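One protein chain omitted, others in place.
Now for chain A:
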Amino acid sequence: RKNVEDFTGPRERSDLGFVTFDITADILNGKNGLQIIFDWNVKQLFLYLSAEYSTKNNALNQVVLWDKIMLRGDNPRLSLKDMKSKYFFFDDGNGLKGNRNITLTLSWNVVPNAGILPLVTGSGHVSVPFPDTYETTKSY
């Protein structure tokens, strides 16, 4: 984790987090293997991995680290290893340093051919603790 100037946002230094992750998911079978998520009315799933945490500045922060569009017909099994986040994990301030409780969850938005657009959160989640110090070396 580094403390870096976010050039796209407000001109103050904010914490930038670096996370690598593995995702294994079997979207075809629901929680009990009974639900079929990809039924005739499902056009695509918009999957996203988000990090949720609290800081001194903000009671709730959510940052999408990675997303993927899975169309009906695509391979419903995900087996991704050593992924780097697609989007910069900038905090609004310096709340990542020493933050022990960052929860990563995989969720998805079901996009039907027509009808309701539900957001579903996967049942598994992972806790990621950030160290107390900043990295000075370019290890990313």
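Here is the rule we go by: a contact is a pair of C-beta atoms (placed from the backbone, for glycine too) under 8 Å apart; a residue touches a chain by one contact, two chains touch by 3 or more; residues count from 1.
Basically, contacts and distances are computed from a predicted model.
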{"item": "Hidden chain of the complex, named as in its UniProt record, picked from \"CIB3 protein\", \"General transcription and DNA repair factor IIH subunit TFB4\", \"Copper transport protein\" or \"Signal peptidase complex catalytic subunit SEC11\"", "value": "\"Signal peptidase complex catalytic subunit SEC11\""}
{"item": "Selected residue (touches chain absent from view) among A:I23, A:L78 or A:V111", "value": "A:V111"}
{"item": "Residue, one of A:V64, A:M83 or A:V128, that touches the chain absent here", "value": "A:V64"}
{"item": "Contact set of chain A toward the excluded chain (per top definition)", "value": "8-10, 43-44, 46, 48, 50, 57-64, 67, 69, 71, 87, 92, 107, 109, 111-117, 119"}
